[in-house]
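Note that one protein chain of the assembly has been removed; the remaining protein chains are unaltered in position.
Chains here go by letter, A and B, matching the order in which they are written, and residues are numbered from 1 within each.
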Amino acid sequence: MEDIIISKNLSKNYNGNKAVSNLDLSIKKGEIYGLLGPNGAGKSTIILMILGLTEPSSGTINVAGFNSTREALKVKRIAGYLPEKIGFYEDMTAEQNLAYTAELNNIKYSEIPKKIEKALKIVGLVENKKQIVKQFSKGMKQRLGIADVLIKDPELVIFDEPTEGLDVKVANSILDTIIKLNKEKGITFMLSSHQLNLIQKICHRVGILSNGNLIGEGKIDELGRKLFGGGRFIIEVEISGDTKEILNKFSNLKDVIDIGKEGNVFQIICNKDLRSEISKIIANTESILTRMNIKDYALEEIYLKYFKEE
Amino acid sequence: MRSILTVYRKELTDYFSSKKFIILLGLVYVAGLSSVYVSLQNIRDATSGLDGFIFLKLFTISGDILPSFITFISLFIPIIGIIFGFDAINSERRSGNLSRVMSQPIFRDSIINGKFLAGITTLSIIIASIVFLISGIGLRSIGVPPSAEEILRIFFFIFICIFYGTFWMSLSMLFSIIMEKTATSILTSIAIWLFLVIFLPIIANAIANTVVPLENASAADQVKNYVIEHNILRSSPSTLFSESITTLLVPAGGHFLINPQSFASADLSKMLLSPLSLGQSLIQVWPQIIVIIALAIICFAVSYVIFMRQEIRAT
Partner (left out) sequence: MKVKSKRIKSAVIAILCVFALSIIFAMPSAILAQEEEAETETDVPEEISFDIPYPEVKAKFGESFNFKVDVSYKGDEPLTFDVNWEAPEGWYVRIKPSYQETEISAVKLDPGQEESWEISAAPQVKVEPGDYPIKIIASNEDIGLEATAEITAVITASYDMDLATKTGRLNTEVTSGKDNKYTLVVNNTGTDSIENISLSTQEPEGWLVNFDNDDIETIESGDKKEIVATIKPPEKTVAGDYVLTLNASSENAQDSLELRVTVLTPTIWGWVGIGIIVIVIVGVAIIFARLGRR
């Protein structure tokens, strides 16, 4: 698939500090990409450079073939941006706020009401059209923000901290909307966040950012495999009794990549779900299986792993 | 271009929907109408009939209690300007609107240009409407139509008022760009205004009295003292403003205010207090007018440059 965002050697210095250094990023059309990293990792800087709101110190960035620095207007025409702390004019109604955005996007006056109606329908705020934004809750504002970017019929939406400050229920409804838009309209999403557990569920690919460097990129399972020596699963086994014999037997199992042992607890990294084999091995010994669980690679662990290594 | 217009229209709408604007407009109207009431009470005593500029007197005559319209307006214009500009950018930034609006396909300067133009427009509406309102009431009450020259002088007056207001607006807008909190930016603007209007005269007076003490001073020294004080005051735009509007609206003798030296050295017994022509009046205060316009432009240009270079970060 074609790339919608391509950055090459992208760097940005603030007062001598490198906020972003030599970043090569490519985001495919139609995917949901998660840009992850702690605060200050350079996520916002990258976003601002994508939108042409900040000039890179060196390197280039292109959005849908337009140079973000030189053709910022064209980029902003197709790319919607939801800032982390989204704000609306509080004394204006939802409709008036969206109409202002529509006018700034050079949309014909006659089409504006239709577009507003459509966008509000998608986010479920049609009822609140005539309400002033001051009365909106945080979640409603976030949804209005989505409607706001939809006004311009974007190809790409950059969403800074989409779930920040929202309770899980509201955050999930926002994420559902993102998936829906991605599927139905084919809109590419770039989500920047430090809240991993929520993001990982919907991202096709993630990039992990640390101090301005992309230290890992790819599908979540790929990332995990790369990180943990290619294994996909972690099986934790706790037994009572002799562990030495069992350890040997585990090592002989196919598909096992690595085994760690801490007291009575084994950590088996493997490419296959080996739980039945493991329980058989234990049953054949005198030891007793006290606990066993299996984990898919969670982004959080990947993430933690990266920053442990830092 | 359309984006500037869109921002402009939205800002205008904001002004005309905001309470602060309606309160300001009400204040200006109340002050203007009470001053015209007072000037109508006193206009016949002040009319010599010969000097001819009766209509202008509507704006310049003061009563026993209430000051004249030009005094009121010199007080109100800086306040209006400051109130219009102090939260122009930082409130948008804090509310998170700035980054959202900036991510729309518009040039960055559309925002500051649109805001600036909307401010000037609103200011012009306030000033022009009260001046025309006073003119209408005056025309109705005194029955003397203004001469073409008087009309021109009134238009120049409005013009200077707008530029003076623009200066204050750009200054407070500059602070709204530099400073993050609206409270800081308004306090800074008001502090500058208070300094220029209240403290500078005191300081100028003190310096003049130190350089040329007034006790037992000869007439020449008194003039010297006044000239020193006056030159220090000239550093304040409010002095320049009052000089230019007084010269414009008081054709006979208004210019003495700005040339104390000539006033002191001239043989007054041979001087006729006849009105200056419009051209002469303008030449008298041309430097003042130019400085006011330049200050407004400089403040705006500095605001513009800083705004264009500023980071848009949301936090």
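In the analysis below, a residue touches a chain if its C-beta (ideal position, glycine included) is under 8 Å from a C-beta of that chain, and two chains touch if they have at least 3 such contacts.
Everything numeric here is computed off the predicted structure, so don't read it as measured data.
Within the full complex, the residue among A:Q96, A:Q142, A:S210 or A:T243 touching the omitted chain is A:Q96. Checked against the full complex, the candidates B:F16, B:F155, B:F199 or B:W286 give a single residue touching the omitted chain, namely B:F16. Here one chain is not drawn; of B:L24, B:I54 or B:M169, the residue touching it is B:I54.
Residues of chain B that touch the chain left out of view are 9, 12-13, 15-17, 25, 43-44, 47-50, 52, 54, 125, 129, 132-133, 135-145.
By definition in this document, only the chains that are shown with their structure count from here on.
Here the CA centre of chain A is 54 Å from the CA centre of chain B.
Listing the residues of chain A that touch chain B in their complex gives 44, 48, 51, 53-54, 73-74, 76-77, 79-91, 100-101, 103-106, 145, 148, 152, 160.
Chain B contributes residues 2-3, 6-7, 10, 14, 17-18, 94-108, 311-315 to its touches with chain A in the complex.
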